[in-house]
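Accompanying notes for the structure given below.
The complex is shown incomplete by one protein chain, all other protein chains being positioned as in the whole.
Should a chain be cited, it is by its letter among A, B and C, assigned in written order, with residues numbered from 1 in that chain.
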Amino acid sequence: MTGWQNNRAARDERIAAGAGFGHGKVVQARDATRLLEAVIRPGDRVCLEGDNQKQADLLSRALLAVDISRVNDLHMVQSGVVLSEHLDLFDRGVAKRLDYAYSGPQSARIARMLFGGKIELGAVHTYLELFARYFIDLTPHVALVAAVSADREGNLYTGPNTEDTPTVVEATAFKDGVVIAQVNEIVETVPRVDIPADRVHFIVKADQPFFVEPLFTRDPAAITEGQVLTAMLAIKGIYAPYGVQRLNHGIGFSTAAIELLLPTFGERLGLKGRIATHFALNPHPALIPAIESGWVRQIHSFGSEVGMDDYIRARSDVYFTGPDGSLRSNRAFCQAAGLYACDMFIGSTLQIDLQGNSSTVTTSRIAGFGGAPNMGADARGRRHPSVPWLKAGAEADPDGAALLRRGRKLVVQIGETFGDKNVPLFVENLDAMELAEKLNLELAPIMIYGDDVTHIVTEEGVANLLLCRTAQEREQAIRGVAGYTEVGRRRDHGMVERLRERGVIRRPEDLGINVLDADRSLLAARSIKDLVRWSGGLYAPPSKFRNW
Amino acid sequence: MTPDNILTALFPDGHQVRNDKGVLLGSATRRSGTCMLVLGVADRTAVGVDEAIRLSGHVLGSIDRDDGPILVLVDSDSQRMSKRDELLGLNEFLAHLAKVLIYADMNGRPTIGLIYGHSAAGALLATGLATRVLVGLPGADPAVMDLPSMAKVTKLSMEALEQKANSTPVFAPGLSNLAQMGAVQMTWNYAAPLADQLEALLADMPAVQDLRDMLGKERGGRLKAAEIGERVRDLALQAR
Amino acid sequence: MEDLSFRHHVRAPAGGARKSAIVGVVASGNLEVLVERVLPDAECALEIKTAAVGFGDVWRAVIGDFVERYSPGGLRFSINDGGARPDTVSLRLAQAVRLIAEHGQ
Partner (left out) sequence: MTAPLRDMTPAERARSTSFYEASARTRLELLLDAGSLIEFIGPEQREVSPHLRIFDLPEQFDDGIIVGHGRLDGSPAFVAAQEGRFMGGAFGEVHGAKLTGLLRAAREIGTIPVLILFDTGGVRLQEANAGELAIAEIMRAVMEARAAGVKVIGLVGGRSGCYGGGGLIAGCCSALAVSEFGRIAVSGPEVIETNRGVEEFDSRDRALVWRTMGGKHRRLLGAADLFADDSVQDFREAALELIGLVGPFGLDGLKAEQERLADRLRRFGACLDAVEIWTISGIAHAETIPELPTDQFIALADRIGRTSRDAR
């Protein structure tokens, strides 16, 4: 058969096959599985919207229930493998191949299934990378997405957790694919149009709102003195000297501590307005005190956070909001913003090796990459200058010609030398290497490559890798802040002292910080309740974070 | 043993004790012909707010009459573990029951607890352990905490726990362990008439003073409590 | 549980006049340090009971650095450890030295 519109014809056939199950575009939840059987073909590439937070959970269950003689061997192309149903699909034979980015809660099971050959792995991506491939070689035939509400025409309101939906729909709808949306409710008029109706082919009303996990809430009560100290070192040792204004934070407790120290410790250092003004960041509750104290001018978000809706709505000067007043998030744009428009990424990891490579993979858990590698990478395509970017570039190449010298993004790894259960942060060899060998991967799953990392901060001090001139110096700089881990205890004491004299390593006392001052009383909020108070009652934390 | 059997054996001259859904309330006639107030929990009933308020009410109702000493029979579950009971303030109800028993004991109405079956945790605190003398009957199996639950929390095997229990009475369930700790002052036997054993005890009641820590020391079950308590007391008396 | 003990000769006595002080609490990842001024000025000793077995070398390193840095002469440290990380141990030891140097009994 020749022709140039075969795909469009095939798409129309699929829509026609599904049309019998609904009134217009609206299909009852009980008919969802039959709809999917009618629309999906064996071997299709399917994007089952599993974002970092929002989950098309009803459609996951519906897909899992299909007759596998009709729907099988699917190639799932989705950013998040988060629900157990996402993996049950492979156990049942509904799906066979997988390309994904993040698998937090399923990290142990996905590792077992990969070892067991249950899943044929395409690749583990970063978000932005997978989104890019949606437009090149992983374009979905069918997208199963989640929205808050729809009108009868099919206009979708995705609410604060817009996340990946526009990207997924763009790639699918404009390349002859079928888009099916589960919605919490069908309304006369949607509060705002996040996805226009002509890109949506079917709507399924879910009996329960889609599942959203509060992933970015860190209870200040759980922040330790060690984390307070590390945060103080980061603020005084990195934020201040570089004057970092545009940045992205990871989601760990150390960065939460930084957020909570801005209005106290940061204020005392006179840094207000000079650092931490513009963020690519989810609506972290821990940032509320800094926002309320006038530190933060603008935040663009990948997704939302449970309980933050009213606060965001009331602080539209800071957040991106729609005409309806609620947050508009967008993972793809925010990832691009983090990559190109931020001068610093700071986040934690599970393991760092002697070259500075870091990974969150252990031999029994494959958590995927999510967005950290894009946040935590020097953007080689960047062309606009900024003070921190140029300063970092100059430190890395002091003898280079200023007008030709690239700047450097500050990529900071922050953590305590020992993590949970006294597991060391620093290792000679990453577990990721062992995993790659076992699984016969061509690439070890490295979260952030050592050559992108510019600083490592632990309670022992700040190591500035930009100032290292040899691989040996780099190794000793890392050992020098590795504390009492095996890696740290095997440092060359003489060389570490020389690095300290050069400012490559800066101890707390070198920064004028008394370890004994690192007290929880420095935190602007020490409990979730404090955050609620700071927000003037606008922040409504989920029940699991309350103690009232 | 059923509560009926025990009551009959204790009070051959008759009793008016009714068992209403596991709550025992009434009075009985002693060998001496005098009266004794009887209350208790039977049939391994959990002690919740509804049970506790009736038991405390029974004691308070008799407090202005002279109904003689007070006998508390115990064969209970633990406290009732429910949302409703906690919502309504079970801790106050159980504490109130204990307070009423302690008050009576201190004010001329000696209290005797008689544990003939099970009991645990908050239920035991509010009943048997709130009396001046707690007596055990053979076959009683009080358990502050059962071993399977303990195994779960301590992450130790049942075997390991049982082995440890052989070397110390301090954590494992059982009448003899509680006796060694000084909680159960004496154990009666069925060889002699229970009524005689009750009369013997009443004729020779210990003074109104909590001597359980001393007893635990004598019996080798709690070597520290009495000494620590005494030292703190001495220091506190000096400190004022 | 594992018992460890260390004894060091130090260059100078610890500051302050307080007889004893205590910091921290025994909990998972935490420890208590009881410090008492009972030794000759040129000595210090540390007695440790730890729930984390097999970390003697780490303790030795942590304490070596601590003694070098603070010279806690005359002090005996008694530690009950619930499996704290080395950085927490260092912090508590430093807090103990600070507290015993403060005014008070």
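Just so we're on the same page, contacts are C-beta pairs under 8 Å (C-beta built on N, C-alpha and C of every residue); 3 or more make two chains touch, one makes a residue touch a chain.
Quick caveat: nothing in here was measured; it's all calculated off a predicted structure.
Taking every chain of the complex into account, the chain not shown here touches A, B, C. In the complete complex, the residue from B:E92, B:E162, B:D196 or B:E218 that touches the missing chain is B:E92.
Summary of contacts with the chain left out: across A:G116, A:P398 or A:G537, the touching residue is A:G537.
By the touch definition given at the top, chain A reaches the unshown chain through residues 221, 264, 289, 519-527, 529-530, 533-534, 537, 543-548. Taking the complete complex into account, residues 1, 20, 22, 25-27, 30, 32, 34, 36, 49-51, 78, 80-82, 104 of chain C touch the chain not shown.
On the side of chain B, touch with the chain left out of the figure occurs at residues 49-50, 53, 56-57, 60, 63, 79, 81-96, 98-100, 102-103, 106-107, 121-122, 124-126, 129-130, 144-145, 150, 153-154, 156, 164, 167-172, 177-178, 181-183, 210, 212-213, 216, 221-237, 239-240.
The rule is short, and it goes like this: only the chains that are shown with their structure count from here on.
If the chains shown are joined wherever they touch, the resulting network has some other arrangement, not a path, ring, star or complete graph. Once the centre of each chain is set as its mean CA position, chain A and chain C turn out to be 41 Å apart. One inter-chain figure worth recording: chain B and chain C are separated by 46 Å, centre to centre, where each centre is the mean of the chain's CA atoms. By the touch criterion stated above, chain A contacts chain C in their complex at residues 224-226, 229, 416-418, 422, 459-460, 483-484, 489, 515-516, 518. For chain C in complex with chain A, the residues that touch the partner chain are 52, 55, 57-58, 61-62, 83, 85-88, 90-91, 94-95, 98.
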